[in-house]
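Of the protein chains in this complex, all but one are displayed in their positions.
Let's look at chain A:
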Amino acid sequence: MKLERLCRLCELPGVSGFEEKVASFIEKEIEGKVDELWKDSVGNVIAIKKGNGKSSKRLMLLAHTDEVGLMVKRINEDGSLSFTAIGGVDPRVLMGKKVFVGEEMLPGVIGFEAIHTQESSTLLKTPSMDKLRIYLGYPKKEEAQKSHKIGDPVFFSTAYEEVGEYAVAKAFDDRTGCEILLRVLDDVQGLSLDYDLCFAWVVQEEVGLRGSGIAARQIKPDAALVFENTTAGDNPELPEYRWATSLGMGPVLTFAHSGLVLDRRIFDTIVETARRNSIKFQYKRRIAGGTDAGRLARTMSGIPAGVISTPSRYIHSPTSIININDFLGVAELASVLVKEGKVL
């Protein structure tokens, strides 16, 4: 079983602020399946599947199109590129990784001092971002400048692969969410829903929840479901009580996260729906980390939301791992919630 579209979504480049390719892919996928479709000024893709008119209410499903990555901040004399992080990136996961640079997707590697030349005092120490460079094979600055400029986005180059019930890729955060929305849209084709079902694929979540409020002000939903990818943390070296979530335990439901306690009624509805449909689920067991739900609560007169996530090990790294059954559980739960319409 290969999750073909998830694979394609994950492999697309979409560092925050450079989500065009992801947005275009999504636009092509949904053309003809919705009643209204537009891309707004910041690059959010918004689509509406009209209800049958029995209810004037609107439910918004939301996922973010951007991923964490890097950006060129200086071209060095030796032709290498210095960079800064876009979103939360741990410098330890960057050393020795392959990347693509710029919209042209030119391949490079992130180099660091070889083990042979390191002093024992620097070995195993985390280098600062400033000490890391991207090498693309240019002999000097002038050559590099022909193809690159300051501000070029840098993407992880990991190819998607599946191993048993697990999948490895970059950008599961939040292409899993993007794919959940596409699946829900496919699931409701030909169905008559009482309410307007709205979709928002939003930009720039990773740099401060910037796209979601803008999308919400255009849609004006009564409630929202945010589909995310979240920290697993079920590493064997950590005691179990520090695990935020664990792979294989099903969709993650969030009662509270950084900056927001999720709407209790929506949260209870999600829990009850999962139980009644025998969908295995788990709770997010740490508060740290936020989602676009935090922005939605602070938008207009306040939009209540629920958050449902696929857990991911080594999240925000070039090699994140998900359990495919967790992902399929989120898709099933999303579909049931939309068809039952009890969230509104």
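Some observations on this one:
As a working rule, a residue touches a chain if its C-beta (ideal position, glycine included) is under 8 Å from a C-beta of that chain, and two chains touch if they have at least 3 such contacts; residues count from 1.
FYI, contacts and distances are computed from a predicted model.
Chain not shown in the complex: UniProt lists it as "Putative aminopeptidase", one of "tRNA N6-adenosine threonylcarbamoyltransferase", "TRAP transporter small permease protein", "Putative aminopeptidase" or "DNA-directed DNA polymerase". Contact with the omitted chain, checked across A:Val101, A:Met249, A:Leu262 or A:Ala334, is made by A:Leu262. Panel shows chain A; residues 222, 240-242, 255-256, 258-264, 283, 285-287, 294, 297-304 of it touch the chain omitted from the view.
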